[in-house]
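One protein chain omitted, others in place.
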């Protein structure tokens, strides 16, 4: 379980590189199956206007706790070996990474399905709120984009 | 569509880094949703014995053509922006990467589902044959591991 | 926070509508998040159905009795990931 909220821009592939290295410290073979998801800021707001920035608010303490609880529960359910979550907070520009989720397991089914469900549960159960900034005005996003 | 067979060991995260850079040449924002899968050699053979090496045979010409055809068809079906496939051939040691599949799209659903189906179709429709080497003896693997 | 108090927190759109992000409230026996919402005049007789409640960083029901020193938060619809 490797969960962190980040206040500054990050490179998901560097997070994955560091995570893989940390897994190799514990055992020579990391899982035979590894699934990742990277989410980035869309260049347009919900109404189609060009987006200036996306602001992400969270509930310090609860957000980290919820992500850790969800990750732990799913890792157990799916029998996966390791889980990584990095999630941005603060003000992001279009195309900046928001989230990376990664799961390593012995088989592709658990890796892929756990990664997908973890992402979905983060979106609905981890306290984050997005505000889209367009022409200097901020609008809170109501809920999530469809799958 | 970015498909390549590799005869030597490779680092999937470096393949992903190069692929992302190549996508950014064409447009400032690569997709808001990106899904990856990495498959590696298991340290044990199908019968549980420690594996010395995994040999992967292919059908030069047909294998590349099949992967490109599958990728193109799925990219169209799911409406995704870009697809990457790297697949090893030759003799691999335990833990070495076999395959990386990556899909970038505007939404998480198409990215995740296309990545998963592409992997499944590669496993069943791209001509690759695996031989497990244990104690100097090679055994052809009959079909795929379950999902 | 003094003993005998509850802490109430608001986030995102709820915070901006109310014009504050954190208040304390006297603890009374049997007080619930629903009662705290009314006592703080947060609008109507109850939170909208889309608002979720957390007590001490865990999701909870609107009618959970609050203990002395609890932190109760009202959370507008979540949009993470």
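By written order: A, B and C. Residues from 1 in each chain.
Methods note: a contact is a pair of C-beta atoms (placed from the backbone, for glycine too) under 8 Å apart; a residue touches a chain by one contact, two chains touch by 3 or more.
All figures in this text were calculated on a predicted structure; none of them were measured in a lab.
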If the full complex is used, which shown chains touch the chain that is missing here?
B
From the listed residues B:33, B:51 or B:99, report the one that touches the chain absent from this view.
B:99
Answer key for B:4, B:77 or B:125 versus the chain not shown reads B:125
Name every residue on subunit B in touch with the hidden partner chain.
39, 56-57, 59, 61-62, 65-66, 87, 98-99, 119-120, 122-131, 140-144
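In this text, only the chains that are shown with their structure count from here on.
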Furthest chain, CA centroid comparison against subunit C
B
From the C-alpha centre of subunit B to that of subunit C, how far is it in Å?
49
Between subunit A and subunit B, centroid-to-centroid distance (C-alpha), Å
23
Specify, in ascending order, the residues of subunit B that touch 2 or more different other chains.
108
In subunit C, the residues touching two or more other chains are 81
